[in-house]
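Complex shown without one protein chain; remaining protein chains in place.
Our next item is subunit A:
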Amino acid sequence: MSPFSALRVAGLLARRGVAVNISVRAAHGHEISKQEDMSLPMYWDRKDTPLPDIPFQKALTADQQSLKQKELGSWKNLSEEEKIALYRLAFNQTFAEMKKPTQEWKTVVGGVLIFIGLTGLVVWWQRVFVLPPQPHTLKEDWLAAQAKRMIDMRVNPVEGFSSSWDYEKNQWKK
């Protein structure tokens, strides 16, 4: 049971693109991309910092450079596609794309339920093969005698146990 569900979870996580250790990637024949220099301004798509420090595309082709030159003039001269092209040079995702719901929650909930299920199996196995038998004081008849004794002793008579017992009628209060 265990190795199969672990593979399933690993597969789900891989599809999500979760970062894997660089040396593991190299060992599996993948390229290693250049490490980011964290001291320089970075670009990121975030709803709460909507104007990143740098544009998305830093290195521009000749066409893109001429478009940037055109941008310096009046924007009335720009066509729809040119405006969109300029937007995409500056930003990676639009707000709509950023806010689009992912299906990540299904992976998370599924993973959690799987592990809860595994834990349940472990607990059941422990109950059967590891734990000693319960004390005899937890049997039905003992608990009944104990409850009777607690009522006779007036255990917690104010708001607790015995307060629910009707001493006149000798029964639990309705």
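Just so it is clear, contacts are C-beta pairs under 8 Å (C-beta built on N, C-alpha and C of every residue); 3 or more make two chains touch, one makes a residue touch a chain; residues count from 1.
Convention: contacts and distances are computed from a predicted model.
Novice: Hey, which one's the missing chain according to UniProt: "NEDD8-activating enzyme E1 regulatory subunit", "AP complex subunit sigma", "AP-1 complex subunit gamma" or "Cytochrome c oxidase subunit 2"?
Specialist: Protein name of the absent chain (UniProt record): "Cytochrome c oxidase subunit 2".
Novice: Decide which residue listed in A:Trp44, A:Phe115 or A:Trp142 touches the omitted chain of the complex.
Specialist: If we include the chain that is not displayed, A:Trp142 is the one touching it.
Novice: Even though one chain is hidden, which residues of subunit A still touch it in the full complex?
Specialist: Residues of subunit A in contact with the hidden chain: 47-48, 50, 135-137, 141-142, 145-146, 148-150, 153-161, 163.
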